[in-house]
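The complex appears here minus one protein chain, its other protein chains still in place.
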Amino acid sequence: MTLALEVLAVVIMATVSLGIYRIERGPTGTDRMLSAMLFGTSGVALTLVLAEITGIGALRDMALVFALLGALTSVSFVKRAWGAEDR
Amino acid sequence: MTTYDVYVAGGAVLFALGTYGLLERSHLVHKVIAANFMGSGIFLVLIGLANRTPTPEPDPVPQAMVLTGIVVTVAMTALGLAIVKRYFSETGRTTLDADEKPGERR
Amino acid sequence: MTVWLPVLLPALTGVVTFALGDRRGTARAAVNLVGAIVSSVVVVSLVIKSYAGEVLSHAVPTLPGLDFGVHADLLGLLFSAVATVLWGVTLVYAIGYMDHARDRARFFGFFAWCIAAANGVALAADPITLFIFYEILSLTTYPLVVHSGSSEAIAAGRKYLFYALGGGAALLVGVTWLTVLAGPVPFTPGGALASVSGHTTELRIIFGLLAAGFGVKAALVPLHGWLPGAMVAPAPVSSLLHAVAVVKAGVFGMIRLVNELYGPELSSALGVAQALAVLAAFGIIFGSVVALRQEDLKRRLAYSTVAQLSYITLGTALCSPLAAAGALAHLAHHAVMKITMFFTAGSLAETLHVKKVSALPGVARRMPVTMTSFAVAAFALAGIPPLAGFASKWLLGVGAAEGGAPWALLVYVASGALAIGYMVPILIASLRPGDHPEAAGTESDPRMLWPIVTVAALSIIFGLTAGLPGSPAHWALTAIAPSFGGLMP
Amino acid sequence: MMIVFDILLVATIIWIAVGSLSQRQMFKSVVMFVIFGLFMAIAWIRLSSPDVAMAEAAIGAGVTGALMLDAIGHLRRSETPYASAAEPEGGEPDA
Amino acid sequence: MSQQTATTISRRERIRLFVLRTLALGAIWVLITEADPGSLAVGVPLAMIGAALSVALQPRSLSAVHLPGAVRFAGFFLVQSFLGGLDVARRALSPAMPLDPACVRYPLRLAGDGPRVVLANTISLLPGTLSARFLGGDTLEVHVLDNHESVLADLAQVEERVAGLFGANLPPLQMGGDS
Amino acid sequence: MTWETIAGWGSTALFAVGAFFFFAGSVGLVRFPDVYTRLHALTKADNLGLGFVVTGLALRAESWIVVLKLYLIWLIVIVTGATACYLVANAARGSGLEPWTRERR
Amino acid sequence: MPERPRIRLVPLAASLAVFALVLRAVHALPDTATGLSAEMTAGAKASGIKNVVTAVLLDFRGYDTLLEIAVLMLATIAVLSLRTDPDALSRRISGVAGPVLGALTRAYVPIMIVVAGHLVWIGSSGPGGAFQGGAVLGAAGILLALSGFARPRWSSGAPMRWVLAVGLLTFIAVALLPLALGGTLLQYPDESRKSLVLLVEILLTLSIGASLTSLFLASASDTSEGERR
Partner (left out) sequence: MNVVHHLPALLVITPLVGACVAFVAGRRVAPHVALATATADVVLAVLFAARVLAEGPFRYRIGGWGAPMGIDLVADGMAALFIVLTSIVGLVVTVYASGYFRSTDPTAYGHGLFWTLWLFMWTSLNGLFLTGDVFNVYVCIELVGISAVALVTISGGPDALRAGMRYLFASMLGAMTYLLGVALLYASAGAVDMATLSERLVPDTTAATGLALMVAALVLKTALVPAHFWLPTAHASAPTPVSAALSALVVKGSYFVVLRLMLDVMPDGYLPGAATLLGVLGAAAIVWGSVQALVQTRIKLLVAYSTVAQIGYLFLVFPLARNGRDVLALALTGALVHATAHGLAKGGLFLAAGGLITRFGHDRLAEMRGAARAVPVLTFAVALSGVTMMGLPPSGGFAAKWLLISAALTSGEWWWAVVLVVGGLLAAAYMFRLVAILIADAPAETAPAPKPVRTEWLPLALTAAAVLLLFAVPLISDLAAASTTLQSAGVTP
């Protein structure tokens, strides 16, 4: 049954990699930020899946941290880096 | 090829990449980022190699080192960025002048 | 510890002088004179002890296996006495000469330190200590050379340093190498390298390095280049540089090197002494010939110094007891003779602004006492009996003949003739009538005049008393004897 | 199967690093760098170092990103008024 | 709309808020420690610290959640967010990519910060809508993927659900908000 | 058929659905024409994908408390996602970024 | 600036050389090696700290950690020394947050505190610890600052400096404590080892959190400085 989890992990990983394309393409900084947000969600999923695969329950705490702190990047972006994408 | 081989090799690549970036890129933020990559590369090597233990748990000492290293790297990064910002405020530049000879300007 | 006093007292005088600052001239003069007198007394007392056969020595440990030590042997004391006594005389002259100059604290401070270093060179018990003081001497002289701060002085100072430090480097390598090869080698009459067997090539190279190192200060041709340029220094400094401390440190180093480090036998056996002798002989002729053509008074004197110093080197290099003694005696004799001349040149320049030979006419009428003193020194230098120069040249000549180097005798005679050739025109020129408006017989400041008379008198006294104990010539014979097995004809 | 994951992960990490350093636009670089931290955290899990993973997650996702974005905001070249864009919510009438 | 009105709260109210929030945070503690009983010694004081901070940051009661409304809301939310995901997946994966986006302005009937925030966040998770910003005059600007006729009506339905969650009643919808 | 087997297959199915939504979200992110539309893809699809993954994991969880914790995490991700989405859209609107429409492409 | 390709070869060569060297070095290693893990695990078991990494960090190699906290504090002070505004730490760097962000911050910050506490608490038995907790706390601080919540005036004055220093000072005090009992630096008495480690962890968490927040705040204030240009 772990196989399903492993395949899932690979698939999520692959879909996440797709998002990097959006960073490359832009066109605005906001578009690029979206990818970062995508990774916030997918990161939680990956972490949870890996927690199940490895059997380390404590990794759920890590997913929690990911989830809680995911907003911080977006907030910093909106509050501090808005309009900086021209660089 | 085992798991740790992949990560150790990746770590080596990252380190080399960081070295290249730190030396070659002129934008200061690039340099800071590159230094972070160097750090991550080393950490990968450290922990990758720590996984060679016969037990499932890797050697704890490199883990502790990496934790220390992460915090130190954050401190360095923060300081670097703070200097970059101040430097930008004072000069409006984001690069160190490559051709500037020390002492030529004041 | 007493043996350190000839070094420490002038050094302390220097420190006090610096601390007093530029303003307190009287206090400074007093301190310096007292320092000079006390130092002289100390040196004399050491000489008396040394004559009595008691050689004081003391060492401070510094480097592993090497001590920083001095000893009061007769040989060293001769140089030390010359330096210390002439320091006092020069001081009086300098106080007059520098009356209106700036930065006097600096001047007198470094002056005192120069003497301290010269005394250190004189009393050093081993090549390392000698080297240390030798370098200190270079350093403390530099501020005196560039004292005026003019660009000419700075340039001359740069040249001086270039030579001095180059020589110092050669010396450093030589001394270190020797120590690595032979371990600690304290100066020993007759040579300290008995323990070394073989290593001929190394020993030759080391001798070359050391001789080159000492040769710079001894103005051994072709290492003399700095000396004429260093004339830009104030007259007391020129006197000190060219007559007393600095150049004599060089030749004194040669004497120690040949007689007490390698020893006459080894030096001859290695062939290095002969090479040195040839070089020195060339220097004598070269210096004299060039002096002939010098229009500037001080430069002429400087080239004369080049020649006279080579006398001493040649005498040392002949490895014959009498020549060696003559060389040592000439060290003292030349000091008093040449200092007279430089004092005179300084007085002329300071009082009458006369610097060229062509400007001399009328001077003798204007300053008869000064010029008489100069004449005495000039004749002494040319070796006219019974003045001091004659005594040392006699010893040198006899030594040369005895030591199987009659060609050296020829060199001495030729150079005597040349000395007359470059000295007599000065006297003749000064006797010609000239246009110096002030009344005849107006001498320079008495503080400058009396030292000249004193040193001129010394050239006479040294010549007359050459055979008596305590005179430089006798002293030199006594001091040099142990290097040749204690036998003295 | 996990070896595929590992290779994919490491390849992505290197891709991100190359991408981050090869950009001319600093903002791209910075975003890539922020993402880089998240991937590193996953890598730590794969290397069975949950302590490190957690630290990387907290620091990489939180502090470093904020610092970097703040810096890049500071270095913006345009002279457009920052306040209006930076405080979009502050523009509300009741705020 | 934010913390300016904070001063008018009674001490008693504060204590009530503190206790409630301590309980909430305590519950979270229990969840994240996976109900390790030994950890409560740390958890309780920590929850109290968190609650105290929370009261300092937000010294007002959120409108009381209405339980039946909450259950209904949860069901609605789950179904709608499933539909929302499906909708977006359909548009993204379909080769033609059927999109007709626009910004519409929706006049708010809900009052109060809490409900409005819940509304805004809910809208973002529902099919085809995304709350973009609050405009002056109680208007919410909403970005829609497909600008069809019934958008405003759908939004009104969501607003009612949210109102239900808080047990509030809404005035009847006044159509005519422009897009 | 034991509970384990049911949970296993069920969770596998849920994982598949979750993966599908993740995939769809990423595709949306890549294909959609402007920031606002991409935000839709991100917020809805990915959160839903995570929901399915979490549910799948919950089926395998060893205890109820873990299930609750998993859903707590999901809840937090949803709130974070919605807020971030609002903030970005808000900032984009505030800076005058006009949405893409069929008329003006 | 004209690009000069010849110069660029040097970094490339350097990095490739390093890469080759490292790969070669790693390749030469044996496939298994225990390092110090056996001793460390045994030592940790004896000391009652179940998470070996935490035991290494705060016990066996506590001195490293002490200095590492000093690094963090030092970096904070260094960044403070670069600010142009003395009140950087108490100044608002953002306008007041609107309702949505405000709600998020108000809800999340207390939760973050609880999570940070959890990470510290769990640190002695499982993954987690002062760094992780401190980082979460730091994130909470940054979130608060970004949401425009007013900070008290004292946060630029002496009390704030105390907050920044207290973690390190306590650590030093705990480190010095054994000296009075006849041990060496950081040689915790066996009976109080676990509680001392926990005490240090808690204070370090606070200190790390405060440091990370200050790192952000002290330099972030420069942005508003830049705005006025």
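Remarks
Note that the chains take the letters A, B, C, D, E, F and G in the order they are written out, and that residue 1 is the start of every chain.
The criterion applied here is as follows: a contact is a pair of C-beta atoms (placed from the backbone, for glycine too) under 8 Å apart; a residue touches a chain by one contact, two chains touch by 3 or more.
Computed from a predicted model, the values in this text were never measured in an experiment.
Judged over the whole assembly, touch between the missing chain and the shown ones holds for B, C, G. Note that of C:56, C:165 or C:369, the residue touching the chain absent from this view is C:165. Panel shows subunit B; residues 15, 18-19, 22-23, 28, 31, 35, 38-39, 41-42, 45-46, 49, 52, 61-62, 65, 68-69, 72, 75-76, 79-80, 83-84, 86-87, 90-91, 96-97, 100, 102-103, 105-106 of it touch the chain omitted from the view. The omitted chain makes contact with subunit C at the following residues, 60-64, 68, 102-103, 106, 128, 131-133, 135-136, 138-139, 142-143, 146, 148-151, 154, 157-158, 161, 165-166, 168-169, 172-173, 176-177, 179-180.
Take subunit G: the residues that touch the chain left off the picture are 18, 21-22, 24-29, 33-36, 39-40, 43, 59-64, 67-68, 70-71, 73-75, 77-78, 80-86, 158, 161-162, 164-165, 168-169, 172, 175-176, 178-180, 182-188.
Definition applied: only the chains that are shown with their structure count from here on.
Taking each chain's centre as the mean of its C-alpha atoms, the one that lies farthest from the centre of subunit D is C.
Chain pair with the larger contact count among A-F and A-E is A-F, by C-beta pairs in contact.
Most remote from subunit A, judged by the distance between CA-atom centroids, is C. Centre-to-centre, using mean CA coordinates, subunit D is 20 Å away from subunit F.
The set of subunit C residues touching two or more other chains is empty. Residue positions of subunit A touching 2 or more other chains: 7, 16, 33, 35, 40, 56-59, 61-62, 64-65, 68-72, 75-80, 82-83.
Against subunit D, the residues of subunit A that register as touching in their complex are 3, 6-7, 9-10, 13-14, 16-17, 20, 23-24, 26, 29, 32-33, 35-36, 39-40, 43, 46-47, 50-51, 53-54, 56, 58-59, 61-62, 65-66, 69-70, 72-73, 76-87.
Note for the complex: subunit E touches subunit F at residues 28, 30-32, 34-35, 81-82, 84-89, 91-93, 97, 99-103, 120-122, 124-128, 130-133, 141, 143, 145. Those residues of subunit D whose C-beta lies close enough to touch subunit A in the complex are 1-2, 4-5, 8-9, 12, 15-16, 19, 25-28, 30-32, 34-35, 38-39, 41-42, 45-46, 48, 50, 53-54, 57-58, 61-62, 65-66, 69-70, 72-73, 75-78, 80, 82, 85-88.
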